[in-house]
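The complex appears here without one of its protein chains, the remainder shown in place.
All chains are identified by letter, namely A, B and C, in their written order; residue positions are counted from 1 within each chain.
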Amino acid sequence: MHNLREEKVFKDPVHNYIHVQDELIWLLINTKEFQRLRRIRQLGTSYLTFHGAEHSRFSHSLGVYEITRRIISQFERNNYPDWPKEERLVALCAALLHDLGHGPFSHSIEQAFDMNHEDWTCRILLGDTEVGHVLKRMGEDFPDKVASVIRKDYPNEIVVNLVTSPLDADRMDYLLRDAYFTGVNYGTIDMDRILRMLRPYRGRIVVKETGMHAVEDYLMSRYQMYWQIYFHPVTRSSEIILRQIFRRAKELYAEGYSFSFLPNPLPGLFNSELTVQQYLLLDEALIQTAFMQWKNEADSLLADLCTRFMDRKLYKYVELDSLDLEKIREIREEFRKLGLNPDYDLIIDFPTDLPYDVSRPDEELRGKQILLLDKQERLVEISEVSDIVRSISGIQRGKFYLYFPDNKLQAVYSQLPADLARIFGQET
Amino acid sequence: MHNLREEKVFKDPVHNYIHVQDELIWLLINTKEFQRLRRIRQLGTSYLTFHGAEHSRFSHSLGVYEITRRIISQFERNNYPDWPKEERLVALCAALLHDLGHGPFSHSIEQAFDMNHEDWTCRILLGDTEVGHVLKRMGEDFPDKVASVIRKDYPNEIVVNLVTSPLDADRMDYLLRDAYFTGVNYGTIDMDRILRMLRPYRGRIVVKETGMHAVEDYLMSRYQMYWQIYFHPVTRSSEIILRQIFRRAKELYAEGYSFSFLPNPLPGLFNSELTVQQYLLLDEALIQTAFMQWKNEADSLLADLCTRFMDRKLYKYVELDSLDLEKIREIREEFRKLGLNPDYDLIIDFPTDLPYDVSRPDEELRGKQILLLDKQERLVEISEVSDIVRSISGIQRGKFYLYFPDNKLQAVYSQLPADLARIFGQET
Amino acid sequence: MHNLREEKVFKDPVHNYIHVQDELIWLLINTKEFQRLRRIRQLGTSYLTFHGAEHSRFSHSLGVYEITRRIISQFERNNYPDWPKEERLVALCAALLHDLGHGPFSHSIEQAFDMNHEDWTCRILLGDTEVGHVLKRMGEDFPDKVASVIRKDYPNEIVVNLVTSPLDADRMDYLLRDAYFTGVNYGTIDMDRILRMLRPYRGRIVVKETGMHAVEDYLMSRYQMYWQIYFHPVTRSSEIILRQIFRRAKELYAEGYSFSFLPNPLPGLFNSELTVQQYLLLDEALIQTAFMQWKNEADSLLADLCTRFMDRKLYKYVELDSLDLEKIREIREEFRKLGLNPDYDLIIDFPTDLPYDVSRPDEELRGKQILLLDKQERLVEISEVSDIVRSISGIQRGKFYLYFPDNKLQAVYSQLPADLARIFGQET
Partner (left out) sequence: MHNLREEKVFKDPVHNYIHVQDELIWLLINTKEFQRLRRIRQLGTSYLTFHGAEHSRFSHSLGVYEITRRIISQFERNNYPDWPKEERLVALCAALLHDLGHGPFSHSIEQAFDMNHEDWTCRILLGDTEVGHVLKRMGEDFPDKVASVIRKDYPNEIVVNLVTSPLDADRMDYLLRDAYFTGVNYGTIDMDRILRMLRPYRGRIVVKETGMHAVEDYLMSRYQMYWQIYFHPVTRSSEIILRQIFRRAKELYAEGYSFSFLPNPLPGLFNSELTVQQYLLLDEALIQTAFMQWKNEADSLLADLCTRFMDRKLYKYVELDSLDLEKIREIREEFRKLGLNPDYDLIIDFPTDLPYDVSRPDEELRGKQILLLDKQERLVEISEVSDIVRSISGIQRGKFYLYFPDNKLQAVYSQLPADLARIFGQET
């Protein structure tokens, strides 16, 4: 395939314009599998906390492609010898398609049905799909090359490093995009500066040392976004309810329960027998539609959970500094005594994230480090020279949250033992 | 009801924070009918042209409420005698709820099924709904007062004028919000300045004369947004397909066709017998889910249209300077001869908008004029003093667009008469 | 000269980064003549109205260079045959240096001393200056080529058109930059889109027809900036006082008055005998320092005017719809009778601007038109196809302003005839 006769652009609030010069990229964007990503939100249930966060994986995927395009374009303009020019299209396709296998409300559905979006991405790329056919026009083995970059086993390591690393196009786009659509300003990294500082160097993407402060700022933005947005307790509450719904529906299906509404491909999802074509029918419109119908389902637990999710009557939560297993057992027992169902009415959550993994000698970390290239062309791991990165490396928060249905608990609150009453009484 | 013990806020990308001080407003936002607006996009099918435009009527409604709150707060801070303070809550409720009756892909569905979202808004407000019950806590007649403001027959005219006028909170929010989420910068009006310039004056909201340039800029932004965003030909193409789907489904239903997938409340929609409770089940998730299932419908016309919409294989278009009825008849005839279906394969579109209606003596215009208040406390209609507003008043664009399925036309293109071949050959 | 070993960048709030790849450009920026532009404000006295407007012609000049660089880079990337690649450096130098000859508070000083900044620019380029020496390293005739582009008589017309046209880099930079630093948002044009739409075509820079709306928006922004910023009556008031100071100082100098403070090169300025080296000593720091010292000058008129300017005790103004010569004569006479000095105490101002000059057949307009290139490769002047441009072409505002020292007028106000009392009584 050739260059497009005239460059195409997409108007994008984050990158202003997304530029498409290759016919291959244009055709991929127009496949039905890539268009399906419009119906998968980038931030899952976050829209229930931040009403602006309705943006899709379609827009994020375009963004990751665009950043990758700009990085490669900079490498080519400067004729850096360590950049393998022939890998341009493989890298661009991997960047564009890396999220292709995401299902609706990915994190929750993957957990509930033991699936993995990366596997699905590869199955779609390699299957009898529009995307697969377009990729094959570049050569029979081209789909597999792209899948291999996404699986991180592509032989030319620098391509993998470009697409997946602690400072990759994926992370840069989502910080900027999620900040833009939620409206918070923690994610405003100086991407232009970081891009100018990236260098291909001996099979890796590294950062010129003078870009250190921009990287520090990027890591701090990432940290703030995790705690302000991604781990927001209201969002966690909605994810918990979502997982409860999936769990309950799966249980009911296994028991042979007859759903009033169960369109294709939900049966396949529930018994883990989805074909690629069925998987591609899954989107968030379908999930929400099922939940809307299930609000009137005969099973009152499923009906209640679906009502909670659709009408945003979420679980409340309390925050605790510590929590031991014995205590949890005790609370569960107390709930049971009071007629509550501890499996569904009490959820313990402990969100955790490392701002940045410190340097360690073992191999697995190799892809997780950010390396700086100093004036003497020496590589140094960033936490060795940055006070701020060293300081925050290894920070791990330790808050526990207990989630529960407020109305049910209120009904029995007066019967709670004093210490539990104190715990649940400070509810937000 | 009272003020909230502590003000609640929503993070909003457009207004930074949306402030809720009244328990009434807080309860209304948390009703299931208001939460349903999360599942209705503010800009209908525009997301198929501008991928950022996934924002909901929920966020827009909060925005209109917030602007109204700020206007009233300014009026109160300045103790303007012409502002009736006792109308605050009625005005805020009307601002918040004015779009409550919008259905999925409103413009298209209303046209196809002869409905009106304002009627539905009032039916929801006045019905046995969570919103209705919350409103009634302010008094038995309170729901009707709010509905009356929305219907524009509320006796205290200034309240209607605040909520519905050429410079109202609704328009200001959508220009800013649609610009933000699409990523264009035409909609960046100086809202703070306009708000400071608004004055309650003898039953109307008018603008201090020194705010004239800000209003000019607002009208120009509005003009640009219409032509850049709202009338974008790709968006029109997707709306056309949407209307075709509704039309075909309605035809099939009327013929007694047996759909493979037809959940509640679609039958009620098709035969125009929806109750309020059924209407509230309609959302864009349901519509998209139906379309996904109908991609495999036995009726090939419906299946093709749904595939086009869901996979974004839209109709192409050509732009014409003029078009007479005779010519249209001729083209339709030619299409028929070549085996095409002119009812579905040829759509004529003529989008039109007036940037601003000039001053005319008749009464209907009263609510459509922007009045300036000069230093001598005289009112003057803006186009009398603004060169720029006078210049653009009455501008009406005259471009015709023909939409058609490109693949079908390609198949018969060589058989088209020369003049038609020329018309359809310049396709974009 | 060669490319720089490594690209240099300047952090710029408007264009994010300004990129310098050519050693020639780098050396020019570091000449003392170019550095002097840091001491000349881009917007003259506007900082007295908009306190953010302290930005310099140095930053604007870098901005014009950067936009020109991006335009040329786009032309080269697309290999447009009508762009003469060998002209790149001439065009970049002309863009960077076009404002080099600006004096302190340019408009006022040029008017007072009958100078012209373009002449000075060329004298500096061609003189024994650091800039001149750097340019000569490209060839003996290179300074003259650059000067010729700035004088608009360079034989290769497209270079002149790139640097000077109704849609040139100069105008785009100042709209964006002046909007940014004043804080108004009228100047937010979609520059990226306009740049992508520019095409070199038969010796001119034209715009692809699909960029029409972006150009409309640009013209409207320009119109708003003129009336909101450039013609702001407070700014005009400060310019009037500035001109009065220059005029009075020149009068005094001609009369042989002995100034308490008159450093080089002010005597040369006053008797119009400045050498290039002397001219380069002029900057706004010097002018302000002289004014500060002259606050205590023996000549009370000069002392009063300088106090007004430095302490921002400006003239007040009244706005009139019309004003005839007879009326002006009458007011001046009345002022004289009351002991005021009409030459200094009464200034009539009539700011005027055309948003866009309509198409006319005569040659002078050739450089003032914006031409669109349609799909059939026909050129059409924009007002022929844009309703909005046609509407605003030729709009000419007609407000008169009378400026006067409020305190002096207050002292005699009660003695003014009734009609004059009415005029001056409505003062802002």
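Here is the rule we use: a residue touches a chain if its C-beta (ideal position, glycine included) is under 8 Å from a C-beta of that chain, and two chains touch if they have at least 3 such contacts.
Everything numeric in this text was worked out from a predicted model, so none of it was measured.
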Hey, which of C:N3, C:Q35, C:T352 or C:N407 is the one touching the hidden chain?
C:Q35
Hidden-chain contact residue, picked from the options A:K85, A:K136 or A:H213:
A:H213
From the listed residues C:E209, C:E284, C:D299 or C:E334, report the one that touches the chain absent from this view.
C:E284
Which listed residue, C:S59, C:S106 or C:T121, touches the chain dropped from view?
C:S59
Out of A:D190, A:E239, A:D283 or A:D311, only one touches the absent chain, namely A:D190
In subunit B, positions touching the absent partner:
9, 16-17, 192-193, 196
Contacts of subunit A with the missing chain: which residues?
184-186, 188-190, 213, 216-217, 220, 223-224, 227-228, 375, 387-388, 391-392, 395, 397, 426
List the subunit C residues touching the unshown chain?
10-14, 16, 30, 32, 35, 38-39, 47-48, 50-52, 54-56, 58-59, 62, 180-184, 261, 263-264, 281, 283-286, 288-289, 292-293, 310-312
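The criterion applied here is as follows: only the chains that are shown with their structure count from here on.
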Classification of the subunit B:subunit C interface as same or different, half of numbers criterion:
same
Can you give the whole-Å distance between the Cα centres of subunit A and subunit B?
32
Using mean CA coordinates as chain centres, what's the gap between subunit A and subunit C in Å?
51
Inter-centroid spacing, subunit C versus subunit B (mean Cα positions, whole Å)
43
Of all residues in subunit B, the ones touching two or more other chains
184
